[in-house]
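Every protein chain of the complex appears in place save one, which is left out.
Residue numbering begins at 1 within each chain, and the chains themselves are lettered A and B in the order written.
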Amino acid sequence: MQETLQTLVGGLSLGAVYALVAMGFSLVYRTMGLVNFAHADIAMIGAYAASTFYLTSKMPFVVAMVVAIVVTGAIGLVIERVLRPLENKDFDLMLIGTIGFGIVLQAVAILIWGTTGRAVPSPVRSAPLDVFGVRVRTYDLLVMAVAAFAVIGLAWFLARTKRGAAMQAVAMDHEAATAVGINVGRSNALAFSIGAGLAALAGGLVGPMLYVDASLGGALGIKGFAAAMLGGFGSIPGAVVGGLAIGVLDSYAAGHFQGYSVLVTFLVFTAAIMIRPMGVFGERTVSRA
Amino acid sequence: MKLRIGGLAAMIVVAWLLPYGLGSYAIHVVNIALIYALLAIGMGLAMGISGQINLAQVAFFGVGAYVVAILTTHNGYGFWAASALALLATVATGLFVGVPALRMQSHYLGIVTLGLALGFLNWITNATITGGADGISGIPLPTLPGIDLSSEYLYYYVELVVCVLGLAFGLFVVRTALGRRLRAMRDDSLAASAMGAQIPLLRMTAFVLASLYGGMAGILYAGLIRYVAPETFSIANMFILLAMVIIGGRRSLVGCVVGAIGLTLIREWLSDFSTYAQLGYGVVVVLMVVFAPTGLAGVPGLVRDAVRRRSRTSGGPRAELRPFTPYEVSPPPDDQATGPLLDIRAVTKDFRGLRALDDVSLSVLPGEIRGIVGPNGSGKTTLFNVVSGFYRATSGQVRLSGRDTTATRPYTLSLLGVARTFQNLRLFSHLTVRENILVALDRTRTHTIWRYVLWPPGVLRQERRLRTQAQELLDRFGLADFADTPPGSLPYGIQRRIEIARAMAARPRLLLLDEPAAGLNGEEVGQLAHMVRSIRDSGTTVVLIEHNMGLVMSLCEQVTVLAGGRVIAEGTPPEVVASPAVIEAYLGDSEMAQDAREAAPPLTATTPHLPSPSPSNSEEAAR
Partner (left out) sequence: MKIPSLLPGKRATAPAHAATLAVDDLSVHYGGVCAVRSIDFSIAPGESVGIIGANGAGKTSTLKALMGLVPRSGGRITLGERDLGKVPARDMVRHGIGYVPEGRHVFPGLPVEKNLLLGAYARRWDDETRATLAEVHELFPVLGEMGTRLAGALSGGQQQMLAIGRALMARPRILLLDEPSMGLSPKLVSGILDVLLRLREEGLSLLLVEQNAKLTFGATSHCLVMENGEVAMTGSAQELSRDERVRRIYLGL
């Protein structure tokens, strides 16, 4: 029991990060119909940027995060602008284009930060809490809290603001959205930069939990994608549920299958997605597949 | 043609002489490049030809190499025996990775295959049998009688032979029946299945082909390097492989080979600046995707088009649509003996609470031309989709010549003699007009593809027969001038005719035409009527959905009227037009519209009485 709970807690904090990755990914997919394979690498850049501002420039962790989010948001704008000619046209080409951007971002990361990678100390130094015999690291709690805030913030933005509604409208029907006066290009650019910002947030948060190097994106990203699929592509609650599910699955697999955790995770994921290709929350708004 | 053979001969000579001009390191690089070429061909077959986003190619590569390594070092197998088993293991892996393709496509498939590749990488990095991160060294030298394969120069020739054979087989597949079906599936899997292609089997075939080439590359790699380690099969290498295929041109196997060899050489050349090289690949992939989606292989075509466009004014003999040659009249079937050809019994179709078809019954006798009319959204196309197997009726039955086909798949129905056209043209856009026809002419079951492995001459013989028939059909429909153009560039009227020709290529007993006159001008509508009559006289029963009442009245013996998913009238055209229900629902009389205008509420009138299921609406009415 104790052990199961411990696994669960460990899984939830990493799951919160996957959920953030999946959320950014879903937001971009939902608003632009673009499967952004570079999303993971944006998260990696975010992790590097945040750790650099935090460790090298000695900024407070929060400020470092904010700066990293702004930087990656700008990268998102560039990617969106370059791939704009393909929007709403060739789905597979766009997908490959983002893979191309992923390759570029990895190379850029190696050029700037080298190949060795770095360990980021936790910004919260207090001792782990003991809750009914389960050790909970305070940083894990912080991660979950930040992720929860991001989810609520995004949900609020989409549901309550005019621009958020417009962004969803663009996703559902870009032509009708144009007809009511929405600037589709600008809305997409905004969506993309918010998505990139969420990726950076995930990357920055995961820095102190994992080792930061150029391949961080690969691991984080594919699990983030898997989370998005499992929850239902393009669905925000789906991203949260999927992220937590993958996190817990991951942590369980790591506990029971040690070295083979990734293999087990993806086999289980493949089986799950075969049974329910649309994920938990289905693909409500965009039917491109 | 001569030029082609000459070029091919020159390339073979160059390839043969190449080792004489290269140092020992250079030949090593060339050997690696050839291995990547094989990998890229497999990737091209899955992605470019079949449209299956397969990001596990590097895992196939790994399975091939690792199985050879494990069997030779752990189990003491000889190199070639291990290779044979490795190939089997790779194909088995290919089948496994391909299973998700039966349920999902596009990016879903990309993520799942990438995830499985990552799982494989995780396994080889951690398992003891694979030597963990250190990998396996000491793979024995492959032996060939009389040839010392420890020399990389001689190994080159082995690889060259495998590669050339691999490319030749790949091209053979692409240019014959199987490849056409794969490409048709890529362009429009729905239309392909309506032409008799068994989509699930074809998707698995695509993965088997990809894994076959991946496995061969892995075996050659194990024999060349004689050491395997996880980093060779990393996700980064997967993406580089993808870059090769995209830059070379995913729809052309030769392009894939060029991309693979070119990029390997460039990577080697820039090995001191590998990060910059990676940056370069990424940038080139992005640029290619945006500006030249067909890759290097597509560049000659783009140039040719540009030149042709510039010189259009000079123009040679202009391509034109020639008149349709009627079919020979076949004696009318002794009807009544057989009963109805198509018998729809009380079919209902629901979509998530929306009832598109409501208890529709309809039977069509052999040799009939049946019209189905009704307002947009009245369920006509849904009915076609039920009959042709795309939708399964929620309840009720569809029978074809007495056989229950309610749950029969589209490809089986196609082979049983049901052909159709689509309301929004669904031609295979990247195939030529001739190939579009050829896809439908091919009446073989998809599983006959075993002949590709066991009896290729049979494939060629069938191919010759199909091509003769295709030419006949193109001539009959007056399309010969456009045979080798992709349909997308042709005027709408011609595309409509291609669709009918394609449907007729399947030699159907029952032809379903979904709004064949949409977008046609008066003259074309006349030609269409002529064509449909001739098709019927040749013994094919025709059911057509149409809005053009003039056409329906002149062409159809029987007309069925649908409204709101129900049959509201059936009979000869004059009977139907006179039916009050039809006048009310569809045709309407212009007087009624006039009345409506006169009765238009003045400004002070109450709210318009739009029907609504909400309860408060009745209050509204009561007030």
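Basically, a contact is a pair of C-beta atoms (placed from the backbone, for glycine too) under 8 Å apart; a residue touches a chain by one contact, two chains touch by 3 or more.
Keep in mind that what you see is a predicted model, and the values were worked out from it rather than measured.
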Chains in view that touch the one left out, judged over the entire complex: A, B
Per the touch definition above, residue among A:49, A:134, A:169 or A:249 touching the missing chain: A:169
Residue among B:6, B:339 or B:488 touching the omitted chain: B:488
Sites on subunit B contacted by the missing partner chain, in the whole complex: 375-378, 423, 488-492, 515, 517-522, 547-550, 553, 563-564, 577, 584-590, 592-594, 596-597, 600-614, 616-617, 620
Residues from subunit A at the interface with the omitted partner, ascending: 162, 165-166, 168-169, 172-173, 175-184, 284-285
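Rule of thumb we're sticking to: only the chains that are shown with their structure count from here on.
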Subunit A and subunit B, separation of their C-alpha mean positions in angstrom: 33
Residue ranges of subunit B touching subunit A (in the complex, touch as defined): 51, 53, 99-100, 103-108, 110-112, 114-116, 118-123, 125-127, 235-236, 239-240, 242-243, 246, 275-276, 278-279, 281-286, 288-290, 293
Touch list for subunit A against partner subunit B, complex: 35, 37, 82-83, 85-86, 90-97, 99-108, 110-111, 215, 218, 222, 225-226, 229, 233, 258-267, 269-270, 273-274, 277, 288-289
